[in-house]
Each structure stands twice: as structure tokens, then as C-alpha cells.
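Below is one structure; the comments refer to it alone.
A single protein chain has been omitted; all remaining protein chains appear in their positions.
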Amino acid sequence: MNLRRRYLRDRLMVALVYLGTLLVLLPLLFILGYVFVKGAGALNPAFFTRPPAPPGEAGGGMLPAIVGTFIIDLMALAMGGLLGLGGGVLLAEYPDHPLGRPLRMVANVLGGIPAILMGLFAFVVVVVPMGGFSAFSGSVALAILMIPIIMRSTEEVLKLLPWELREAGLALGLPRWRVTLSLILPAARGGVVTGLLLALARAAGEAAPLLFTAFGNQFLSFDPLGPMDSLPLKIYVYAISPYEDWIRQAWGAALLLVLLLMATNLLARRAMRRR
Amino acid sequence: MQELRMESRNLTVYYGRKAGVRGVSLPVYDRKITALIGPSGCGKTTYLRALNRMHDLNPIVRIEGEVLLDGENVYAPGVDPVVIRRRVGMVFQRPTPFPTMSIFENVVAGLRLVGVKDRQRLREVAERSLRQAALWDEVKDRLGEPAVGLSGGQQQRISIARALAVEPEVLLMDEPTSALDPISTQAIEDLLADLKEQVTVVIVTHNMQQAARVSDYTAFFLDGELIEFGPTERIFTNPADERTEAYITGRFG
Partner (left out) sequence: MRSRIYGRLGDRVFTTVLVALGGAVMLIAALMAWELWSGGAEAFRAFGFWGFTLGREWDVVAGRFGAWPFLLGTVLTSAVALGLAFLPSLAAAIAIAEYAPRWLGEVVAYLIDLLAALPSVVYGLWGIFVLVPLVRDHLEQPLFLWSAAHAPALMGLLGPPTGIGLLSAVLVLALMIIPYSSSLARDAIRLVPREQREAMYALGATRWEVVRRVVLPYARGGIFAGVILALARALGETMAVTMLIGNGHQLPFSAFGPAATMASVIANEFAEADGGLQLSSLLAVGFLLFLLSLLVNVAADWVLRRMAVGEGQK
């Protein structure tokens, strides 16, 4: 019996497995480290309260992008949430509906499509007819991104609820729609909110769908029908620019974005627990 | 005089702080079938798994006492569990064919571990083991088919053949027929009678009639302790301990 050799191989594989893991973790820690160290220096009050300064000048901030991120993302959440929730409820509560299978397939397809294509789509159907870039078109693109995520998580969460819950509601004499709205959805509230938050987090980091929809705006704007800026867009534009101050701010924006995402993830986790 | 193949001396198995098995000293006679009986949770499966060091896989388990295989303690420092498990094989309650392997590959899986590549040898061993498991005639023409395509009873016999292929000295069986239909159960009980001429068997069963039918010796467990041990016939007709009698006559468990 070549037992010795088998044990040698066993030990070798342990080492390789942990080595591979390290190969994965080290770059991550590397990236996070850089973002935190270089970004921390850029997060001063001016960053949060001022609009951008002209290129090459110091002292500007990211106020328009910060505000814009919230506006665009929340609008997207409203639209994507509505469609995603509706689809998810349909799939979970009416599983025999003929629309079910095609809808699920379509959602899978949508979920696998590159984000930039949603930007292209929004460009063609919103920007062109409107005659210009707008926050709204950006929200449309992001909403489409969110739909498959929200649909899948809603369906999963609703399906986890025991069927008896619905039967109990029906036995009380409540019509189906009341059972769903007043009994089922509240019962799954934690999971649904988690899905929404996760979709929001995903969309908040995207720049590609906004490149030719929201387009960016160096002035502070609350107008959904005009161009608007967003943190990911700003990171992109500043990162490829030659101005040192802009690059410094890009790190700051990256840090802010990462912190926001971590906060959202934490919230999502807490929502999951509160059921 | 009966020869001793395995023996436990004052064996205690701790799950964390609780003892699943307490101070059990039990002989396992060579080429006899020893049955472990008792109500659910009495520790018989815990005891069985201590015999081939399966508890090593569970970090919260602590073992005290000794388990001797041919006179040597399997828990002595420096003893290799991999070697022990080759000498003491195990068949589990639910048939567990490896689903990505064919029938043939399943049976010879243990041989492949030690590097046997000679197809001739593998085929010989496969045939011998499948005959021992009373399955050869049923599957000899479809050895290349996936093992999961067989019925539950056949899958369990594959598991038995697989365990036998590495020629263990002892075969441990953890309620091997409890998930099977009566016909498959009968088939496996039948093969045990032939099997014990080559292999020592320890079988855990919650079915007393099965124990009475198949085994030479019976051990009765209750709450982690060995209550009584002896030749099967005596245990079932004239138990010494009143708890044994209560269990056997169906008053509990």
C-alpha cells in the first residue's frame, strides 16, 4: 500500500487549497485597503457640500453626484420594485398561471444580460424620444437591472411561507387578493425588503447603464427630466482624467460608495432576520 | 473456545459533555454475527461508529477507553484511522451508491483508492464481491450502468459489495435493512448467513426479530449502557436482566 504517497498528496492538496484561497483574498484586501486609505483623505466637508470645481482647480466636491445617486436609484427602485414584486407575487402565488413559465425564463434572460445593454435600450426608448439625457432614463435602465433580482427573491421568500397560511386566510372568508396583500406579503416582509435592498445595492454601483442615459451633470440638479450625475459615473470620469485633484476625489467617491453598499448590505441582513 | 476478533474495554463516547455510550465492554467473536439491539437513542449506533473511528470526523466527540482489533487498540496514538477503516468496513442505513459512478466503479471504489489499476484484478474482485452480496446475477450484464438506476434493495447490496471488495476483517452494519422493503430485507438477511464464514459482522438493528433470526450473539443497550450480552438464543428465551426482558417482550421501545 502506497499509504505514504496518499498522505503526501493529501497534505499537498491542503496546502494548495489554502494557497488558492489566499490568492483570492489577498487582492480583495489589497483593494479595500487602497480604497480606504486613499479615499479617507478625500472625504472632507467640501466633498459632501460643494459642486465640482473646474478641471485642474482644487476645492470642488461631489454634491451633485451624491444627490443624483439617491434620486436616480430611488426612482429606479420604485419602478423596478413594482414590476419585480408584481412578477414575483404572480410566480409564487399563482404557480399554475400560464404566464408563469415564460415569465421566469424571461427573468432569467434579463438577469444574465450585461448592464450596458439596458443603458442602450433606455437610450433608444427614452433619451431619443425625449430629445436629451435625463435622470429618468437612467432610472429606467437601472430598474430593468433590478427587476430580475427582485422577482427572484420575492418569489423565493413567498414560497418559503407554508401553504397553510394561505388556506387559513381563505378559510376565514377572505378573498384571494386580501389573503395575499394583508396576510402573505406582511408575513414575508423581511425577505421582500431584503430583496429590494440587495437590488438597490447592485444598481447603485453601476455606471455603464448611466453613461448615455443620465449622462452626468456638474451642476446640482433635482430635475428628473434633465441630465444628472451619480457617484459611479463620477468615479469613471475622474479616474480616466489627468487631473490629480479629480483622481483624489475619485478615491473618495469609491470609499463613499463602498461604505454605502456595506451599510445597505447590513440593513438587508437585519431585514432578513426581522420576520 | 471462541476467538476474539474485536473487543471494546470500558468504552465511553462523549458528545460534548454528554455521554452517548458509557463504559461499554463488549466482545466481538471472530466470524460470528453480533447484533446490537435497543430502543432509539440507546447508543447502539454511537457504539458501532466508534469501532471504525468514524467519530474522528466529528470534532466535538471525545473517546475514552479502548477498542481492540486483533488485540491492538485502534485508538492508540499513532494508529492510522485510514488503515483501520480498511480492516473494519461499514454499511450505512440508507443505501449510498456514488451517483456519478457505474455499478462496477462503485464496487471497486475502495480498490481504486489503493491504486489497483489492473482491469483483470478489478473485474475478479467485483464479481467475487457482488456474488457475496447476492447481486451478481442481477447486474452482471449491466455493470457499466449508473448505480443509481437500481432499486433500493439492490443499491444497498451494492454498498455491501463495495464494502466487501476491500476484504475487511470486520463488517459493521448500521440498520442496513430498515429503509428497505421486506423482500430486499430477506435477501440481505440470507446473504449474511453465507457472509459470516468469511467476515465478522456487527449489526445494529431496531428489529428484534431480525436480530433473533440472523445473529449468533446479541447485546442489549439502554441509555448508553450495555445491559446484557450473550448468545442470541439465550438472550431471547431466557434474558438475565429484567430490562432486557421488558424490551424483548415489547413493553417499551
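To keep things simple, chains are lettered A and B as they appear, and every chain counts its residues starting from 1.
As a convention for this text, a residue touches a chain if its C-beta (ideal position, glycine included) is under 8 Å from a C-beta of that chain, and two chains touch if they have at least 3 such contacts.
All values reported here derive from a predicted model rather than from experimental measurement.
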{"item": "Given A:Y18, A:F70 or A:F222, the one touching the chain that is not displayed", "value": "A:Y18"}
{"item": "Sole contact to the chain not displayed, among B:T46, B:S159, B:T200 or B:S215", "value": "B:S159"}
{"item": "Sole contact to the chain not displayed, among B:V79, B:L113 or B:I183", "value": "B:L113"}
{"item": "Option touching the unshown chain, where A:A40, A:A58 or A:V125 are the choices", "value": "A:V125"}
{"item": "Hidden partner interface residues of chain A, rising order", "value": "6-7, 9-10, 13-14, 16-21, 23-25, 27-32, 34-35, 82-87, 89-91, 94, 97, 99, 102-103, 106-110, 112-118, 120-121, 123-125, 144, 147, 151, 173, 175-178, 180-181, 201-202, 204-208, 211-212, 215, 232, 235-236, 239-240, 247, 250-251, 254, 257-258, 261, 265"}
{"item": "Where the unshown chain meets chain B, residue by residue", "value": "52, 54, 57, 59, 82-86, 89-90, 92, 94-96, 98-101, 109-110, 112-113, 148-152, 155, 159, 162-163, 166"}
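The definition used in the following text is that only the chains that are shown with their structure count from here on.
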{"item": "Cα-centroid distance, chain A relative to chain B, in whole angstrom", "value": "54"}
{"item": "Sites on chain B touched by chain A in the complex", "value": "80, 82-83, 113-115"}
{"item": "Partner chain B, residues of chain A touching it in the complex", "value": "1-3, 6"}
